[in-house]
Every structure is written in structure tokens, then in C-alpha cells.
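Following this message is one structure expressed as C-alpha cells.
The other protein chains are all here in position, but one chain of the complex has been omitted.
Take a look at subunit A:
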Amino acid sequence: VENVRLLDRLSSRKAVLGTLYLTATHVIFVENGSETRKETWVLHSQISSIEKQATTATGCPLLIRCKNFQVIQLVIPQERDCHDVYISLIRLARPVKYEELYCFSFNPKLDKEEREQGWKLVDLNEEYNRMGVPNNYWQICDVNRDYGVCDSYPTEVYVPKSATAHIIVGSSKFRSRRRFPALSYYCKDNNASICRSSQPLSGFSARCLEDEQMLQAIRKANPGSDFIYVVDTRPKLNAMANRAAGKGYENEDNYSNIKFQFIGIENIHVMRNSLQKMLEVCELKSPSMSDFLWGLENSGWLKHIKAIMDAGIFIAKAVAEEGVSVLVHCSDGWDRTAQVCSVASLLLDPYYRTMKGFMVLIEKDWVSFGHKFNHRYGNLDGDPKEISPVIDQFIECVWQLMEQFPCAFEFNERFLIHIQHHIYSCQFGNFLCNSQKERRELKIQERTYSLWAHLWKNRADYLNPLYRSDHSQNQGTLHPQIAPCNFLYKFWSGMYNRFEKGLHPRQSITDYLMAVKEETQQLEEELEVLGERLANLQKSQLGDNKVKSKQQDQSKQLRLSTSNNSLANTPQEYSNDLKSFPSWSPSQGDEEDSALILTQDNLKSSDPDLSANSDQESGVEDLSCRSPSGGGCLPSEDSGKDSDEAIFLAG
């Protein structure tokens, strides 16, 4: 569709004219400018909702909201075209079969072996071994090898040595969805562990010997403590209500040596609404400070984040300081349980704060333990009531921790944002379906690629320059301040206002410091080389040796000019009064700045978030234009290079 306008949310003046394309996998908007032809690509899988707004004199507005919080406002001149686009997008954004998803057509031009290697990058067996199991207290259990006991669990889980197959099967019958207690994290220093399950089907008075034995087995696997905590992450009221449905929670009277604890985290519906409200605040045009803060408070979002964090802190403390094992569950043990177990693990073990470790953590507690990615993030068209930002909340908890402990994580904010992006993008196969069983049935690993390999390949973009494994923040457990601490929770504009560049600090400290580090390293290497050469020269005492040592060793001198401020930033609209004035400044003011952002060099690494993978997919032969950088080496959105970095590394 031609002559479509793309509006800017913050500055209604900045509307761009261009052409809209719909392909099998993307919506693409290409600007009309002769030089620049900036492209905005949106994956269908990212589309969360499409809103057709009232036709105005200028055309028919269409609002596309994405799961990665990008909001695209288009104005299509003809009503009929707008309607067609609308209908098409509705269909395209709601795939019915898995095969429709992008990951099945995405082609990064790797061979079969590379694809396989990619999937092997994260190996959970290795991880459990690293933790220290199997050992005298824990063993691997294959009772579920054909998913016969619990179809949302993986084929292999770890259970206490004293838990026989009989106990496990018996316990699984007493747990919602058959999700029996299994090991999530083992602390080899003190044998304390974090186990996870779903709620017991205890109703008001039902008991199950095997389930009680299961919990005893967990206790016995930790000789250092004579009790375990059982943490129910639901609000007490909800848990009690579940009893009427024949479910519920563990009665301390029936289970010997447990200390039961509620930690009220709200359910998926509350969280869905909370996010909705917060996004509404983000969409306000020119909000006052008051609108923003009240809106944020009313959404309750940060309160929920804090609740998850508090739960993780409680469990980490129990394990690290008290040396007591914890069994965590919620209702079905695949949402709040996953959040809380992974936060606790992150606090406890510095390994999970490394890039590789974080991937492992997500594979373990989210992917292998059957978090329902398809239902929660809408891979396929499904029940809207199942949609909920569960993993988004976990990712935000990580970010909040990164802000409190800037030296403690090997990866940076961009890493988190890109992971979130790809949970929704369905470009890779890691986050499809609802369980390991479903993924194996679909042969995901043979037909799609692994996100982890992709991120790992680009890991230089995801490093945190302040991280040092020998830093004090990285020895052992992290201890976030418990109280007072409300102020420690900040609004994550890097995620929720991700695409509004004007909002963020114009200069990235992370990128600058990474460049500094790289340069230091290069200089050190150069120094070494020169030192050797000097030593050699001194050895050879021949005077008439014309030493042509004047070559530039490495001309990849990174000139760290953070102040190569040809990238002038533009003022936002501070006042309505000025608009009515004839502007006497050279009117190239604004255009000049935006043109700077879109120069050829910058486009190579231009806002990758918006020009996703234009070259790397196979399904776009019919596209009449190509990504400006052309060829197969355009960094995808995951390269994380944004326009500022191009400046910093201008050599």
C-alpha cells in the first residue's frame, strides 16, 4: 500500500511517508526518502493487537501494538485498503498451526551440523553435574521417560535418593497436573536445595502417604536441617479457595517437619491486567509527572515485581543462610514457581549471572519444566485468558537486580531485551509449545534454530563492561536490601519505552566502556608486540639496519570519541507556544538531525530493533526493496548495535 504515513508518538509533527508491505512473516514499512529508505520491520508474531481507528481527513489510522512494546501508528489513505490491511494482519498475527511460524522458514544459512551444535550449547545434564548431582543425596529419575507420569515435565528430573519410583508416582497422583516435587537447585556447600512442584490435591482433608514421603525424602536429602520450608507463592485467600476445588496446600499437621509459608504473588490474570494498565500509561500523550506516577502506581506493576523478588529473596536466604531446603509451588507450578525459583537461583549462584549460566537457567526452570510458552505468549492463536507476562516479569526482576548490583552480571540490559524480544518473535525454536514433550513431537531441534547459539555468536554486544568474575559482588549470594527498598524499584523505560529513542540517555555508558575495554586490550597487545620487537632490535646490534618499524600495526584504532557529536540531539516539544512562530533557524534543524541518524554508515547498524533480519530470511524474494545494507551480514536486531555505537567506534 502506498502513501502510508507512519506517525511518531511523541512528536506528532514527525510523520513519515512511505509504502507498506505485508509478507508471509513481516509487516514492513519503507520510507520514501531518496537517500535513506529507512525500513521498519515487524514480525507478525510480535503483533499483540491491531486497532482500526476512526477515519479522519488525512486517512484511516491503524494502530499496531506489539508484544515487545513497540507501537506503530499508521495512517492509510484509502478506507478500503486500510480495511484489507487490517483483516490480513488479524489473520497473519493469529497463526493456527505451528508451521506458520517464522522459525520454520527462518534461514540463517547454517548447515545441519551447525544447527545441531547450536542446540547443544546449553546442556542441562552438564548443569546438574556442575551443581553436584547426582550424589549421595540426589539421583536422576527416569520414571517419566515416556512422559508417562507427567507430560509437562522433562523426561529426566532429579529426586532425593530415598524417593523410590513408587513414591514418585504416588506423589504425582496427588499433585495438580501430576507435577510432583523435583529438584530445581542444589547447593553443594550445605546440601540445601530448592525443589518445585504444583499444589497438592488435598482439598479439605485428603492425604497421600507417598506425597508425604516425598517431602520427607527431600528433608532427608539435607542432613544439615531437620525441617524444610514449603512455600506457596499464592495469596492465602486464593490457595484456600482452591481447597473447595479439591486442591489446596500442605497441612503442617499432616506433613512432618515442614514449615509452611504463603508469599502472596497474584495470578496470571491480575498480572495481565497490571501490564495492560502500565502500557496505557506509556501510551499517554504528554503525560504530566502526576499522570505518570499515579498511573504507574494504579497498575500495581512494580508492586508485583517486588513481590516476586521478595519471594526469591526469602528462598535464597533459607538456602544460603539457614541451610534449609525449600519446596516451592503455586497452583500448577509452572508460572510463579518458575519465577521464584529462577530469581532465587540467580541470587544464590554467581554462575547464573554469567551469560551462559543465564541461558542455562532459563532452559532449566522455564523450558524444561514445562512453562507454557505457547499459551502465555500466544505463539498460536489461543485463549486470551492464558496470555500473561510471566517471563517478562522474571526478566524485569533481573534488570532490577542489575541496577542494584551493576558489577554482578556478565551480561547487559540489551541481552535481556533481546531475549524478551525473541520469546515473542518465534524466530527461533526455543520457546515454542508448552512442554518438552510437544517440542520433541514437533522435532523442533531438527527444524528450527536455537536462540542461544545466535546470542552466543554475538555475545560481544551483550557484555557488561563492569563485570569481573573476581569482583566482590560476584562472590556468593547477592543480598538486595529488604527494607526500606521501595525506591529501589524503577520503571524500566529501556523495555517499555524501548522504541522511543528520545526518552533514553543519548549516550550509552555500556557501549562506551566496552569500547574502552577493547581499546585497552588492543593497546596492551600492541604494547606487547612492540616490546618484543624492541627486545629483538636490541639483540641485533647491526647499526645499518634500517629498521622499518613504522608500519601501523593495527589500524583499527578505536577512536573513543564519545563526543563525536555530529549526532546532535533534537529538542523535544517543550512548548506549544513556539509552534506558532515562524521558525527562523535553518529549517534543516530537525531533518538534519534525523538524517544524521540515517546515514549510510549508521544504517548498517541502524536501530536493529526496527529493521529485523531483513536479509536473513528466505521468504522475501518478492520484496521489491532490500535492506539498505544489503547482503548477508546485516546484524540482526540481536546484534544490538544501535546508532550511538556507530559513533563511538568510528575509526
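What we mean here is this: a contact is a pair of C-beta atoms (placed from the backbone, for glycine too) under 8 Å apart; a residue touches a chain by one contact, two chains touch by 3 or more; residues count from 1.
As a convention for this text, contacts and distances are computed from a predicted model.
Novice: Looking only at the UniProt record of the hidden chain, which name from "Nuclear cap-binding protein subunit 1", "Pescadillo homolog", "Origin recognition complex subunit 4" or "MTMR9 protein" is the right one?
Specialist: Cross-referencing UniProt, the chain left out corresponds to "MTMR9 protein".
Novice: Identify the residue among A:Asn257, A:Gln276 or A:Gln481 that touches the chain left out of the display.
Specialist: Within the whole complex, the residue contacting the unshown chain is A:Gln481.
Novice: Tell me which stretches of subunit A touch the chain missing from the display.
Specialist: Output for subunit A: 10, 282, 287-294, 296-297, 300, 302-303, 306, 404-408, 465-466, 468, 471-473, 481, 483-491, 493, 497, 502-507, 509, 512-513, 516-517, 519-520, 523, 560-563, 565, 568-572, 574-575, 577-578, 581, 583-585, 589.
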